[in-house]
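Below is the structure I would like to discuss, written out as structure tokens.
The chains shown are only part of the set, and none of them has been moved.
Labels run A and B following the written order; every chain starts at residue 1.
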Amino acid sequence: MNYQEKIKLSTKGYCDLIKITPKVEKVISNSSIKEGLVLVFVTGSTAGIITIEFEPNLVKDFKEFIEKLIPANKDYHHNKTWGDGNGFSHIRASLIGPSLTLSLNQGSLELGQWQEVVLCDFDNRSREREIVIKVIGD
Amino acid sequence: MNYQEKIKLSTKGYCDLIKITPKVEKVISNSSIKEGLVLVFVTGSTAGIITIEFEPNLVKDFKEFIEKLIPANKDYHHNKTWGDGNGFSHIRASLIGPSLTLSLNQGSLELGQWQEVVLCDFDNRSREREIVIKVIGD
């Protein structure tokens, strides 16, 4: 069996982290699939998917880490291409990646106790995001 | 067809790298599935899965790289939340990611000659880890 649904979300950009585990679980419930694989994939070139313990201090740590590693206020060649100033967002997204595959076992996602599925919107403006959830199995 | 098993491992933490390819292959053999996808997923928020040539010098390089990028002895906001001092472990795990999907072809994993599947335990203590292996196919 094979089921797809898209989660739609409004984001604020600038490394906006949004917990989506409950929305992913809702899609799995809609699918009626109990055993298999679940793909979480964000379409677009300036966002990524991670797992993280979703508590405010760690969210702050993650944002500071990404800001130091790939600074927003540096000059990027890409900023000359379209003039939208989001070169940093693209590099962050390519590093983190848009795709996360999870195991569905007896109707439940296999995740650690504090491990949440989280969208990272790295763009430099608010966006309407679509996240593809594909469930495959029995 | 759909098969899941969990690998259990004792780790030492502090960027402990453990080769798990043989254990993943044992689960595939138990599954009797010959063609399809294999998900390797570590549950928990302070570990990750990579592929790497598993030789001692490169393992040392990987540890030094991670230590320089996300130092253990820096202060992290997360350390104020639970007081367990492992903020660095969480950031490392979110960057590296818990999930790796592989191809199973004619009963064998598609991997390069030296490419091994490796668990990275980033926590600051020894742990009993569970790694979910899900095999889906025919």
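By our rule, a contact is a pair of C-beta atoms (placed from the backbone, for glycine too) under 8 Å apart; a residue touches a chain by one contact, two chains touch by 3 or more.
These numbers come from a predicted model, not from an experiment.
Peer 1: With 2 chains shown in place, count up the copies in the whole assembly for me.
Peer 2: 3
Convention: only the chains that are shown with their structure count from here on.
Peer 1: Which residues, counting only chain B, touch chain A once they are in their complex?
Peer 2: The touching residues are 2, 4, 37, 39, 41, 43-45, 69-70, 76-81, 87, 90-91, 93-95, 97-99, 101, 132, 134, 136.
Peer 1: Flag every residue of chain A that touches chain B in the complex, lowest number first.
Peer 2: 35-37, 50-53, 55, 57-58, 60-62, 65, 69, 95-97, 100-103, 105, 110-112, 114-115, 136-138
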